[in-house]
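Following this message is one structure expressed as structure tokens.
All protein chains of the complex are present and in place, except for one that has been dropped.
This part shows subunit A:
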Amino acid sequence: TWPDLQTGNPPAPDLQPTPAELVGNYTNYYEFAFNKEDATRLAQRLRIDAWSVTIGGEVENPASYHLEDLLQRCPLREYLYRFRCVEGWSMVVPWVGFALSDLLKLAQPLSSAKFVKFTSASQPEAMPRLRQQAMLAWPYQEGLRIDEAGHPLTILAVGAYGETLPKQNGAPLRLVVPWKYGFKSAKAIVAIELCRQPPLTSWNRYAPDEYGFYANVNPAVPHPRWSQASERPLGSDFFTPRRPTELFNGYGEQVAGLYSGMNLRQFF
């Protein structure tokens, strides 16, 4: 429903989008189920009408925005990004969204704001696993350092493939941070809060030695139980080699500067 959008950065002429139906049928959504098939089916129960998102904490202008109003203020673009899951598969998605920095500008972060916390929807009646308080601390929370959040690659997506986002892929509003493992890119966001301290995040709380706060894609730092050196791109055929995973998922040129001087093994 968004024809002829301007393309977001960076230019990536070599990227071929993964077929949309593969993306729509292969997604983790633990609020609904721990397997992808059930999650996709059950996610259709999510209520996404009249969505609003609050932005608060360490900001000049705390506010609650109706999604439609937000889209009037933040120009939509198409961002064709690689997406790498911590489980070892990857895809290429043409997201429709806007730079998170546009929203941060509206909110005017105070100088005390060092981190950004994202909270996903909590709809117990629609989300069986959340209702049961299963596994993770619900609602789902993620976080970024403020410079990561303000980076031009970091977007809030409302669509993909020129259409409104499917519910299972994070409708109506999700974060996309293309150089980090997919679990950082929280779905169905209802609240954004700027904080002084690093926020607790769901996966990091659940298994801090397995899912770091940064979660930058890094082939040299394996997950404690499996290698991250290679990935299986969705849509690739049997008997084709796996794709060697790239540092920062191939976005090193744009984002490596955020981490200069940091030990990426320690801050994984």
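What we mean here is this: contacts are C-beta pairs under 8 Å (C-beta built on N, C-alpha and C of every residue); 3 or more make two chains touch, one makes a residue touch a chain; residues count from 1.
In this text, contacts and distances are computed from a predicted model.
This complex has a chain not shown, and the name its UniProt record holds, of "peptidoglycan glycosyltransferase", "Response regulator", "PEGA domain-containing protein" or "Protein-methionine-sulfoxide reductase heme-binding subunit MsrQ", is "Protein-methionine-sulfoxide reductase heme-binding subunit MsrQ". Among A:Q16, A:Q44, A:S112 or A:S227, the one in contact with the hidden chain is A:S227. Summarising the interface, subunit A meets the missing chain with residues 21-23, 25-26, 28, 30, 33-37, 86-87, 89, 135, 222, 224-230, 232, 234-235, 238-242, 244.
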